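Note that one protein chain of the assembly has been removed; the remaining protein chains are unaltered in position.
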Amino acid sequence: MKNNVSRRSVLGKITAAVAGVLAAPVAKAAKTVTEKVLVTTEAPKNYDPSKHRWAMAIDASRCIGCGFCAEACKKENHVPEGPYFRTWVERYIITKPAPDSGAARGETLVDCPNGGMHGYPEPSVPKEEIQHSFFVPKLCNLCKHSPCTQVCPVGATFDAPDGAVLIDPKYCIGCGFCIQACPYGCRFLSPVTKTAEKCTLCYHRITRGLKPACVEVCPTQARIFGDMKNPVPDDPLQKFYQNNLLVSLKPHLGTEPRMLYAGIDKEVR
Amino acid sequence: MRRLFIMPPQLFRIFLLAVGIVAAYLIARYFLTPPSFGEYGGWYRGAALAELATRDRVYAGKKACEECHGDEYAKLTKHEHKSLACESCHGPGEAHGIDPRKDNIDRSSYAACIRCHEANPSRPKWHKQIVSKNHYTGSKCTECHLPHSPSEVP
Partner (left out) sequence: MTNEVANAVTNIVEVVMPHFEGYAYPNEATQQPLWSVLIVLYPYITGLVAGAFIMASLVRVFNVKALEPVYRLSLLTAFAFLLCAPLPLLFHLGHPERCYEVMMTPHLTSPMAIFGFVYAWYLMAVLLLELWFDYRRDFVVWSETTPGFQGLLYRLFTVGVMDESDEAAQLDHKYGHILSIVGIPSAFLLHGYVGFIFGSVKANPWWGNVLMPIIFIMSAMVSGIALCVFNYMVLTWIRRKKVDMRCLDVMGMYLFYALVLDAAIEALDWIHRIYSAEEGFQVMQYMAREKLFYTLSLGQVTCGTLIPLILLGLLQLIRRRVPELQRRRMYFASAMLILIGVLAMRWNVVIGGQLFSKSLRGIMGYKMEFAGLEGWLMGGVLLCLPFVILTVMVKLFLSERLPTDGHVPHRD
């Protein structure tokens, strides 16, 4: 009896081992098949994201509100028609205070018709009543502690090693949580792809040595783009950092944007 | 192994079911996790980076324009408009670069001048602005200004 039991256990072990040896390659083969299904492109590997650190800054005092950037972004990235923007330009109008009001300034009017792509209508207040007026380009703030990537349930949006905050269009489930979590309104749910979309810093351009489309077409260098790890001689971004006092948007939220602004007012948020 | 069988039958069945569910989950996870997941250390598909990078561009960039239009480019860089990109006024040029024709590039309209230079109280003071209807009643900006070399007189 005892002998029988031990023989059976030995037999069991041998069968288990054989089954294991047989199952492993089967599983591996099946895995390669699923991998082929899940990976569809053979992307070039000549770009090393760990060797770059992209950054961008806005000099709002140079923005003339032409809207070339918003238009170029829509064309370059095939952004759908309608209220969907990866970048846009806001117009701020701060009126003079009412006489005897004792206030430093009047009310703040903000508008951004169609993302600023086609310019702006006449201000709703007469020119004489305007105390300050200026344009502010907006786009992804490249947060150091990005609330949008934090809340993605599947890992479809992420901080790339090179500083871009990206969305994986093949992996996004379209839940919209990241859109809710972005304090700056920089994300939208594309009605075409049904996934979240946002500024990629024109990832397909910067990885080929080009500037993002909005930076390319900006006639006044209000948008400054650069690589923190590979500064070019006389780097405009480094110069901008050295020559300006900088602020970020909504600093109280602790997102620590890497997108820094010069020349904006406290009303900008 | 024998201890398990001393488990009350209810518990044992549940235990088997639980093991089955966990095993099914682990197997599914083994097969359904994308292969490049975690490639760069983060919680995402590493292949996504390359996929995003391989998209086609629409704007070609200044350098691409220079290849054929070197003379215009040289003129542009010597004058006030040196900070402008060709595609600021001429629109996206990648298609034109691939197939250089006259009809697939914006040969530029007068609206492009006005778009930046029309007077607007929100525009910074250093920027040259005009009120177009008071400025000139003719039909073309280029009658007096050369866009590629604004300080020259035609």
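Every chain is named by a letter (A and B) in the order it is written, and numbering of its residues begins at 1.
FYI, a residue touches a chain if its C-beta (ideal position, glycine included) is under 8 Å from a C-beta of that chain, and two chains touch if they have at least 3 such contacts.
This one's a predicted model, so the numbers in the text were calculated from it and none came from an experiment.
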Exercise. Just name the one of A:Cys112, A:Leu142 or A:Leu201 that touches the chain not displayed here.
Key: A:Cys112
Quiz item: Taking the entire complex into account, which one of A:Pro97, A:Pro161 or A:Pro183 touches the absent chain?
Solution: A:Pro183
Quiz item: If you put the missing chain back, which residues of chain A would it touch?
Solution: 81-85, 88, 90, 108-115, 118-122, 138, 147, 150-156, 171-177, 179-189, 193-196, 252-254, 269
Self-check item: Interface residues of chain B (partner: the chain not displayed)
Solution: 8-11, 13-14, 17-18, 21, 25, 28-29, 32-34, 37, 43, 109-111, 114-115, 118, 132, 139-140
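Throughout what follows, only the chains that are shown with their structure count from here on.
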Practice problem: Give, as an integer number of Å, the spacing between the C-alpha centres of chain B and chain A. | Solution: 11
Quiz item: Along chain B, where are the residues that touch chain A in the complex?
Solution: 30-32, 34-37, 40-45, 47-59, 61-62, 81, 83-85, 87-88, 92, 115-116, 120-124, 127
Practice problem: Write out the stretch or stretches of chain A touching chain B in their complex. | Solution: 27, 30-31, 34-35, 38-39, 41, 43-45, 47, 49-50, 61-68, 72, 75-76, 78, 91-93, 119-120, 123, 127, 130, 133-135, 155-161, 166, 168-171, 200, 202-205, 207-208, 210-211, 213, 216-221
